[in-house]
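Can you keep this structure in mind? I'll have questions shortly.
Note that one protein chain of the assembly has been removed; the remaining protein chains are unaltered in position.
Here the chain labels run A and B in written order, and each chain numbers its own residues starting at 1.
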Amino acid sequence: MLMYDKLFPPKKVALRSGKIVMEKRSRTPLILLLIIVAVVLSVEFTNFNLKVLFVRIGKLFGMIGEMFPPDWAYFPKLWGALVDTLQMSLIGSMIGALLALPIAILASSNVIPNRFVTAFFKIVLSLLRTLPTLVTALIATFIFGLGPTAGVVAILLFTLSYVGKLLYEQIENVDMGPFEAMESIGMTRIQAFRYALFPQVLPSYLSNSLFCFEGNVRYAAILGYVGAGGVGLLIKEDLGWRDYQNVGMIILALVITVYLIETVSEHFRKKLI
Amino acid sequence: MIEFKQVDKKYANGTTALNNINLSIEQGEFVAIIGLSGAGKSTLIRCINRMHEITGGQLNVDGVDVGKLKGSQVRRFRRRIGMIFQSFNLVTRTSVIKNVLVSFVPDLPLWRKLTGIFAKDHKIKSLEALDKVGILDKAYVRVDQLSGGQQQRVALARTLAQNPDIILADEPIASLDPVTSLMVMDDFKRINQEMNISVIMNIHHVEVALEYADRIIGIRQGEVVFDGEASGVTTAVLGEIYGGRFEEEMSVQAEAGIAYV
């Protein structure tokens, strides 16, 4: 932004008292211009067309209309997939959160003195977090075969990266006083971590894991689309066959499940803070 | 000149906030209103610029019957009266100068109101107002980066930019520490004397009030129980205003670390 001030030098404002104030040029016009250019380019790239949208948006509401009333008879068939989805997200979140613990420690520069080790694990965590869950799931189906196992792996890796990153940030910002005190009474670094740092980060670690689990239930619902188990496969089939009443049932079941899980998890998260 | 003639104020729930107030304040006076919380100090001040409606009597400001003003007349009338609040009431997420410029907004043509592009003349006036309260160098800083005392000065500059005849101040130093409080009070005093602007101020800190104001008005349960020069305020008078609880009030202030010496 220094460049900007050189290109458009600040305006001099002279007061009656003789004082001179330098008024920097406003950035707003530049920002607005950049946004407009970006919008125009994006419209070009994506063939966005308002006219088409207005003419055809009715179709969307038509489809939504056809979802009502949801087909209740479909529920028994849906139940198995829903249980799969829940199990995938539960086991994936649990193992992921557990694995996050040692890896976050290895990535914390105030616990591990070796810079290369911490840098390595930090990079691994941020790379894992960058990959969209669906892509990981897709790759996992090639290795673990079609089915929930691939979904579990995808969720596990995402949880690991999400909880792990928040955890090492937490550990690095923690008060180191108690840690030094424990070391001074002759504990090893690991023991000192257990008794000085762990209690400080435990509540937010649990809370983050729960929050991640909430999100994972939503993600798990689509993993089936690439063959990684759960309701995603049913969504794909029913939308393909234009069986909108079934889709309506799936969405209703998902909304209720997610809502229940969020309520329970929020209850515990509030207790933790 | 501000004249209260048998002014009453009753709230919708039946409580009486002001009862038969008769006052006359000349242009250029520095008046401090003291009294217990809930005695009606805030209500009294807010009646002057009609932030509150009076329910009986008559209130004149420079010959204008305030109660008779309507709609846009009220807004035009308020342009001449500045107001300062305990909690500064600034938009903290924008720069200092933008907060001051707001005082010109009602006079702007529509396109300027919409775009927020201000004329150079207004910018200069805003900067000069900031200069008067000594924070010219903070003009382009965001308000949330200033201290409480500096924020209250921004509010004061915003009011000065309005070029008012009267400034109403509702507990202007209640959220400030003792040192900055006195600095802000100095600003008020200077503005009052140099620009001949009337200052009418609610204030909790009796000692500060006595030191800075020319005239003290004591309010108790919605009635004026004292009106006179600061030098005429004795312990007996304070006892009357605070209903024998003056000592208590002072000790609370002392405990809170806000006693003034």
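Just so it is clear, a contact is a pair of C-beta atoms (placed from the backbone, for glycine too) under 8 Å apart; a residue touches a chain by one contact, two chains touch by 3 or more.
The criterion applied here is as follows: contacts and distances are computed from a predicted model.
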{"item": "Protein name as given in UniProt for the chain not displayed, \"Phosphonate ABC transporter permease\", \"Hydrogenase iron-sulfur subunit\", \"imidazole glycerol-phosphate synthase\" or \"Caffeyl-CoA reductase-Etf complex subunit CarE\"", "value": "\"Phosphonate ABC transporter permease\""}
{"item": "Touch partners, limited to displayed chains, of the chain removed from view", "value": "A, B"}
{"item": "Residue of A:17, A:49 or A:173 touching the missing chain in the full complex", "value": "A:49"}
{"item": "Those residues of subunit A which, in the complete complex, touch the missing chain", "value": "38-39, 41-43, 45-49, 52-53, 56-57, 59-60, 63, 84, 86-88, 90-91, 94, 126-127, 130-132, 134-135, 138-139, 142-149, 151-152, 218, 221-222, 225-226, 229, 232, 235-236, 239, 247, 251, 254-255, 258-259"}
{"item": "Contact footprint on subunit B, counting only the chain that is left out", "value": "49, 51, 74-79, 81-83, 85, 87, 89-94, 98, 102-103, 105-106, 113-114, 116, 142, 144-145, 155, 158, 162, 168"}
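By our rule, only the chains that are shown with their structure count from here on.
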{"item": "Subunit A-facing residues of subunit B, complex", "value": "120, 123-124, 127-128, 131, 136, 139-140"}
{"item": "In the complex with subunit B, residue positions of subunit A that touch it", "value": "13-17, 19, 21, 23-24"}
